[in-house]
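Yeah, one chain of the complex is gone here, protein chain that is, but the others are all in their spots.
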Amino acid sequence: MSTDTTTQTCTITVDGVPVVVPAGALLIEALKMQGIDIPNFCYYHNLPAQASCRMCLVRIEKMPRLQPSCTTVVRDGMAVEINTPEILDMRRGMLEFMLANHPLDCPVCDRGGECELQDNAFKFGRVDARFTEEKHPAPDVDISPFIYNDAQRCVFCYRCIRVCDIWMDVGALAKLNRGAHETIGTFDGWLDCEHCGNCVDVCPTGTLLHTSYKFGPRPWTLDETETTCSYCADGCRVRLGSRGDTVHRSIARDGTGINEEFLCVKGRYGFGYINSGERVTQPLVRKNGELHPATWDDALEHVAKRLGEVSKAKGADAVAVLGSTRITNEGNFAVAEVAKAIGTPNISYEPDYDLSTFMKSVGGRLATKADVLSADVIFVIGGDPKEDQPLTAHHLVQPVFKGKAALYVASSRLVRIRKRASKFVHLRPGGEAALLLGLAGGSLEVAAKAAGCAPSDIESLRSSLEGGRKVVVMVGSDCRGAALEAASSLGTLLAQGDREVTYRPLVFDNNSIGAFDVLGQGVPYASITGSLGDSISALYAVGADLMDGEDAEAVRARLGRLDFLVVQDLFMTDAALLAEVVLPASTYAEQDGTFTNIAGEVQRVHKAIDPVGSTRPDWLIASQIARLLGAEVKYRGSVSAVYRSLTESNPAYANATYVRMMTEGAVQTERPSASPDRSALVSALTSATAATDTTARHNEVPTEMGERLFHLGTIGKYSKLLADAFEDGKAKGRSVEEEAALIPLKSV
Amino acid sequence: MAEPVRVVSKRFGIPDSHTLGVYLEHDGYVALEKALKSMQPADVIEEVKKSALRGRGGAGFPTGMKWSFVPKDSPKPKYIVCNADESEPGTFKDRALMENDPHSLIEGCLIAAYALGSHTCYIYIRGEYGWVQDGMDAAIREAYEKGYCGKNILGTDFSCDVYTHPGAGAYICGEETALLNSLEGKRGHPRIKPPFPAVEGLYGCPTVVNNVETLATVPWIVQHGGDAFRQLGTEKSGGTRLVSVCGHVNKPGVYEIPLGYPMKDLLEKECGGIRNGNKLKAVIPGGSSVPIITAEEAYSVKLDFESIGEVGSMLGSGGVIVMDETADIFESTFRLVHFYKHESCGWCTPCRDGSDWMEQLFDRIAIGGGRQEDLALITSLGKNIEGKSHCALADALVWPITSSMKKFPEDYQRAIERSRKLLHEPAAV
Partner (left out) sequence: MSILSEVVDTVRTLAGGLAHTIARIPQPKTTISYPEDPVPLSARFRGEHFLDTDETGRERCVACFLCSAICPAEAIYIEGADDPRAYPDRVGVDARFASVYRIDYGRCILCGFCVEACPKDAIKHGHDFEMASYTREGLIREKDALLANRDRQRGLHITIRT
């Protein structure tokens, strides 16, 4: 037997058969690697051990009692029995106890068919039921607009409580009462939390359930499609469950993506817009002042004809094309082809973050999940991932919880992530440049005065950052101009040292980085919107929310002055109401493609359902228009061909092929290396610091949970469940009286 | 037998024995002074090891060995926690000790703290013992005033604080790790062991959790030497201990006996025999959690850890529950099952659901509707619970049931027959 610890393996005997397992592993994990599944409920691979369900007990030689395999660490020479009559009896007995008070309502339970209790009871349980006493009935209650709780089904594995505490750092769930009357519940009957629903997904039984999936189709009737979430820039892998042409749920239970099992409230419950009744389902063309349904051929020919007319009459420059941070890379690429076919330089998109400044000094790659999890210093400046990028926030608190990394936060807002920070520097609005100047070695007094913090704050922050070996800098959108450029080259500003610094821009939209990569920054968005109706007479807007800003009325007037407006969108937006032609686009669930996430990783979007109505994917519509405009379009009807053209024209994407994405999931793009000029940065910071308004008062209003997380974008607004819950910015539910009236007489 | 030496109960019965003045008159804080001024911490541990003192809370773990598990070189603070959460049915010795002689507990805590390099002691007192906590607090106040607690005790550079903390009325918090959770302000759940409290206890720091009586014995050991204590008892079970006798005896109460003392003598000499001259039926020798023994076994057994183990029971927490021939063992066991069901913390499956099921079975047999198969079911459930739970509470539920079913099957049989009649003649209830 091997006792060599350098090989990091050891040999254990399982039912008399020797197996080699990694040293120091938990027994249950070591056996799982061998393909031996020990039944369990409370064990969960990335939660602390619990040992409360007692299902995973095994007999270990020389131990007087059966031992839980979820807390036992393998030792060399350990002899384990997992399939003896004793163990099988124990499992039967344990399941009998769990089922004693469990209601026999599998036929109406939403978890039926994917329930761990059901599976284990089938595999290991007794055939007959010896329990003839009374059960303790507990009614099912809604505890949030998204989650309902059927307390009687609980087996008390406490996964939900641990997930809420450790993954989410919220702690909204707890045990109530004691012993046989114990239930999982909340502190005042209502969940005061981020409504992420992760507690529901880890539940091994039907105790916590999604209201969105309440009494929906059984899991085995669903077609499940792995795709990438369409909400924030984190790019979580979601699994859409669809039946026919309807998406019924969005989960991440198999944990294959960068997010493993994690999803946030929007990713999990915000799929309602896909099958919203308010979708535009057929092309509309304005005739006699009113929009009328038209065939695709007519609509596309009309668009091509009118765009051609305007460009012929007023020059190609009079036509503008807008892409989007929401649509796929392929969509944006095809939209760019339209601009090329017309010959106009006026192509842009509405940016949610000043990526062109950020990317100026960031070369190579952006900080990935692996970088964040292995970092020893994490610095968040001017952003709040807890509200805007939930997965990033989840990742960055994990090493902090484990004591492996220190978190430093500097912001002008009292952001929620500060609660886990070793140090929080509260800046005055616009004080980021001054802080960075201080970090770069500028005069501490000057910097501190402009930044609105104590000089010692800056000094200790600098020494903490310089002490890191693996530093991740997350740059929020509060950093602008010189501050943004400096923050994204913090590594050169700090004192020389042996450290690896990676950066992550805290962008918002699901494909912000992809739009930047594909559409570039030819013409600034503001200059296009500013000349609509003046030098620009025709606009082809794809997924662009033109009237979401404060200047909506001005934009409306400008759009009214256009000769020709064609809007390609999912819903009848304010701009679409003014358009001459409205082209109905498909959502991400109805098409193939790719999104590029916050870390510059390209991930596949897979088609889950057939296009709703007669909608078409953006890339297909745009490429058809380009062809009608006379461009030579090589790809016809194949999204992979579009993507291949994209990779040929953009070297950063050359390695990120569909094949690699299929095997690796997320494939990171490599950018050309950059060498920021330190002295130029410092002088820019100095002038920005001098320009800081030192009379500006600190923002003392703490960020509330959900303040931005629950903010509804265009697609969120059309997801009924989200919109109903968050229309006033907060989750709200039924009143106590309403609830009492609904308590059903439960069959026990 | 010569007049037995009284170690922990020697001040019982002295007027105002709970005050510092009376305590000082009777060897009070002599041992502390001896330990602080003339002994090294390691010597104290060695003396306790020599005494063969075993924990008086129930499990009977050798105290000296427990103390030696505490890592000496740990940079973390170390804690002494006194387990005064005396909740075991039939056990009330710690209450008598804290009422009559609180300073001996304080002195014991301080010596333990000195021996282990700790500067903080917590005394976790059962929630229902409100007045006991008041008495302890008064004694601690006195000790602080006279310089026996706090900074620079007795002019040495040893400093130690002593605090009391009330429980919230949960039996499970007598389990040491649940107690630590409760002390930290968390829910009283037993923790996963290992790590044991000696390595990672209160707030993740090395912690020694000892029973009240164990700590109160320490001053005597330090004063008179470990060997002297050991000679009071048997080879493996050193010294004397308190037993609280309750039930059908003429003089129930707390008695100090040397280990190895015959149970027969305890019942007949100290306690004045069984009440009304009745015949003895059964004895639970160590608090409600231990297996029951019959009258014959009780008359032959000696009160030490080994010989009581031979009859299949344990000395436990020293709560001797005596039942005469009028007692119905089924009813008394039902009462215990109800207690354990009520006190199950709900953490692990066999205890939470098993105790509930068990209680419902007993309940059905008691009120009518019991079946012959129920007895086999009770045995089978007992097997599924015992040894599979997270802590010992579930075992404590099963042992009284299995032992009483084995030793008094006729009582169970009678219960089943009565139950059948009740079902058919409900008016007879």
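Read from first to last, the chains carry the letters A and B; within each, the first residue is number 1.
Please note the rule applied: a contact is a pair of C-beta atoms (placed from the backbone, for glycine too) under 8 Å apart; a residue touches a chain by one contact, two chains touch by 3 or more.
Quick caveat, the model's predicted, so the values are computed rather than measured.
Contacts of the undrawn chain with the visible chains, over the full complex, involve A.
Between the chain not shown and the residues A:C106, A:V446, A:M572 or A:A631, the one that touches is A:C106. Among A:H45, A:R75, A:R218 or A:R561, only A:R218 touches the chain that is left out of the view. Panel shows chain A; residues 105-108, 112-113, 214-218, 220-221, 741-742, 744-745, 747 of it touch the chain omitted from the view.
Basically, only the chains that are shown with their structure count from here on.
Of all the residues in chain A, the ones that touch chain B in their complex are 49-55, 57, 65-66, 71, 89-90, 93-94, 96-98, 100-101, 130-131, 133-134, 136, 155-156, 175, 177-182.
Interface residues of chain B, counted against chain A in their complex, comprise 170, 187, 192, 341-350, 352-357, 360-361, 364, 377, 381, 383-385, 387-390.
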